[in-house]
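A single protein chain has been omitted; all remaining protein chains appear in their positions.
And then chain A:
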Amino acid sequence: MAIRSFLIFFIFFFFSSLNPILSLYEDQVGLVDWHQQYLGKVKQAVFHTHKTGRKRVVVSTEENVVASLDLRQGEIFWRHVLGSNDVIDGIDIALGKYVITLSSGGSILRAWNLPDGQMVWESSLRGSKHSKSLLLVPTNLKIEKDNIVIIFSNGRLNAVSCIDGEVLWEKDFEGESLEVQHVIQPTGSNLIYVVGFASSSLFEMYQINALNGELLKHESAAFSGGFLGEVSPVFSETVVALDSTGLILLTISFQNGKISFQQMPISNLVKDSFGPAKIIPSSITGIFAIKMNAVTIVIRVTNENKLEVVEKTNHETSISDALSISEGQQAFALVQHAGHEIHLRVKLAHNWDDNLLKESVKMDQHRGLVHKIYINNYIRTDKSYGFRALIVMEDHSLLLLQQGEIVWSREDSLASIIDVTTSELPVERDGVSVAKVEHNLFEWLKGHMLKLKGTLMLASPQDIAAIQSMRLKNSEKSKMTRDHNGFRKLLIVLTRAGKLFALHTGDGHIVWSHLLQSLQKSKVCQHPIGLNLYKWQVPHHHAMDENPSVLVIGKCGPSSGAPGALSFVDTYTGKELSSLSLVHSVAQVIPLPYTDSTEQRLHLLIDADKYAHLYPKTPEAISIFEREFSNIYWYSVEDDSGIIKGHALRGKCTGEVADEVCFDTRELWSIVFPSESEKIIATVIRKQNECYVVNGGYGRWVVHTQAKVIADQEVIYKYISRNLLFVATVALKGSGEIGSVTPEESWLVAYLIDTVTGRILHRVTHHGSQGPVHAVFSENWVVYHYFNLKAHRYEMSVIEIYDQSRADNKDVWKLVLGKHNLTSPISLYSRPDVITKSQSYFFTHSVKAIAVTSTTKGITSKQLLIGTIGDQVLALDKRFLDPRRTVNPTQAEKEEGIIPLTDSLPIIPQSYVTHALRVEGLRGIITVPAKLESTTLVFAHGVDLFFTQLAPSRTYDSLTDDFNYALLLITIVALVAAIFVTWTLSERKELQENWR
């Protein structure tokens, strides 16, 4: 026995030394994975360009990121991602060394050390009334040698010490019905003005002593016309507002505590004015701007509070905030669009007629309009002022302009990805030049010689560095053609800005980007929202010559009835093939399992009135659709009313919406959850790409087999239906945050529902449990994550569903002869006989997202990819979530691979897919099968992007990347040579032997 076990051990050791291990070695980082850091659309930017130290700009973004960027290259010095419920209201730099951020609706104030981004202090501000949050860092205001920060938030005015974040004084405005619009601190004085509106027609002004918060004066004056929107301060004691109709400009001055109104109808200023105006918020002395429809008007306020129009333009205009460049001098910048160029002008506030700077910069059309501009000055060698401008474009990109050129740009739209799909790259064509091949061959040999040196431990440190950089910069991986293993693909991502990007999976570079026409603001579509991406055309054997394309679905506005917008984009070139503005809304998009002769997939769009519209609108598509008409169903989940409804198609539309591709539907069934005890919090179906082979024929399953072999060669049949829906409901009381209810009041119910017939196949109640529920559905199992209130821990449960009606297919001879019905098509209306197995385990982490690995044929075992709260991706073998686990598995079960049952799931530090990196603000994990069965591609996105390849059962079907072909080649050559040499020697010897 000992010999045998030794032998087995030896063999195991021998084989395991051949296989790569699951976790990474340090030098393997970056070989197949890449990580990109983004910020999101910049909301506010503050420059820090003092003579000493590095020049930087601090930004806050809509993704709740506060970051310090290098002004020379645009690289991130440091970055903090605040949570999604910690929205940044304002940032500023205090004392030249602290970055002050106000967040969470003005209730949290933090100071970060400017050079390294460490938090210095944090203080929370009290207050209950919801109000505007304003942050003010006065330059020369000190209380006992202490610089202060003035914050207005939640109906209170606070003065906070810069040094330690202590609240020095606070003034309560909560009692009053005041809607504070602005807090003004005239430079050089110890006064603070708080201005706002009360009861829509009353203007109020409070004058406060900045040193102790004492109320000095309170004035109010009524204006019968009422007020609209924001105010714009033009002088320290004068603001400009609009009346409630938006037609009259009001100059409100409160000098010496006396409030006086001056009215000026806009029509008096601008001859052909039309429609109500809007004030563009800015803070430039003596200048403000209003916008009427597409016309921007810049108005100057003279000292006598007279208004005069200085500019009126049809071009899209953005105005920066004021920048004080010297004593009493303020500069500001204006950016205007003109075709392919943008015009940047920098002017002094009190001198409109002269330009300090006038530049034209060529701008890519795919960046859209300038949304925001921030300027900063520097002193040129000739002592004159130079200006640099940071601009935020419509596509959320961030650019630094200096001396008429774009110094750097950041594609920060990639921080807000809505949907991801993949596309194959073009097939490699013939005609590679000989020179290139020779070069490659030489490089190849050189590389392998280096590797050989490394293997034989002859390499010097320089060689090792060269080997490592060669591995990282492998030109193969970023090639623009399809590879044999299917590792190189295009990731097509749709971002919140309405921009579509194609990222190369090899190294993550942007292959193309396109700002979608259909998702840009226009007359017809005021608030376009991008929704989803679908594979529209995936050419393979039928239509190989055509390029693949994707369908982008959007809608105009957040309401359910808003009309939809479609775009078709070629994934090789990034060209928008066509875009459609729909007359109907889009409530559901159902990609059908049928394609036409050009491999365009049929899509059914359901509108808010429950009419189905078929795309593409071709006679061929209609004929295919009508053939399968009676087999197509759809369901809708109304989560606010707690109803799931199933529908079938009835016939062509009638009435005013009559159309060739419009179909009427009828309701078949509905499941009504009792509204007082159950609220739908999660629904999950199997991923689309699991139902169909991505690049294969339609209707083929990626599930490899329908049977599961258990111990002793027994077979159980998986219940594999593509029409299964997992629904999780919680008690209405328990739908709040974790811990807000007692275990007795809360429960969680999990359902498995057949979406064709509405049959509930399985229902399980977890008492004392609470959401949020994250779930993943694959093959015949669903795994979900929730909180167990009784155990005070997170839990993960698995439900596996098996088909009993096929269980009697046990006769080997029948199976050998093919006399079985296991592969014949089945109808869901035949009564299913299912059994479920389930088990629950504790899990340490709370979870942001769950996904499962998917491979081409579904043979490779699966891993769950769990996006943890720490923004990392953890790979957990599905074997840990097997309901057949027992505490003491039998020998047969052990051989099958069943792990002894433990109460909690293990977290193995080596199985973090993201190794040492973090995918900040993790939102989604996508897995795409590579062509190689063992390997799957994983893309995780949030504020950061991360991509890697995974082999859940190790790469059993290919040699590893660092396999030394040169060594193999040399060995073979040496062996062949040795064979020849020994052969001739033996021939000779034999001859001599014979002669003797």
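As a convention for this text, a residue touches a chain if its C-beta (ideal position, glycine included) is under 8 Å from a C-beta of that chain, and two chains touch if they have at least 3 such contacts; residues count from 1.
Everything below uses one rule, namely that contacts and distances are computed from a predicted model.
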Chain not present in the shown complex, as UniProt names it (candidates "Mitochondrial ribosomal protein S22", "ER membrane protein complex subunit 4", "1-aminocyclopropane-1-carboxylate synthase 7" or "GPI transamidase subunit PIG-U"): "ER membrane protein complex subunit 4"
Touching residue (missing chain; options A:Val493, A:Ile632 or A:Leu917): A:Ile632
Which residue of A:Gly655, A:Pro825 or A:Pro909 touches the chain not shown here: A:Pro825
Touching the absent chain when the full complex is considered, from A:Thr683, A:Thr729, A:Thr836 or A:Gln872: A:Thr683
Per the touch definition above, residue among A:Asn190, A:Asn809 or A:Ser904 touching the missing chain: A:Asn809
Sole residue of A:Asn532, A:Ser670 or A:Gln839 that reaches the chain not shown, by the stated touch rule: A:Asn532
Missing-chain contacts mapped onto chain A: 3-4, 7-8, 11, 15, 531-532, 553, 555, 560, 586-593, 604, 606, 608, 628, 631-639, 646-647, 683, 685, 699-701, 703, 705-707, 709, 713-715, 717-718, 720-723, 755-756, 809-812, 815-816, 822-829
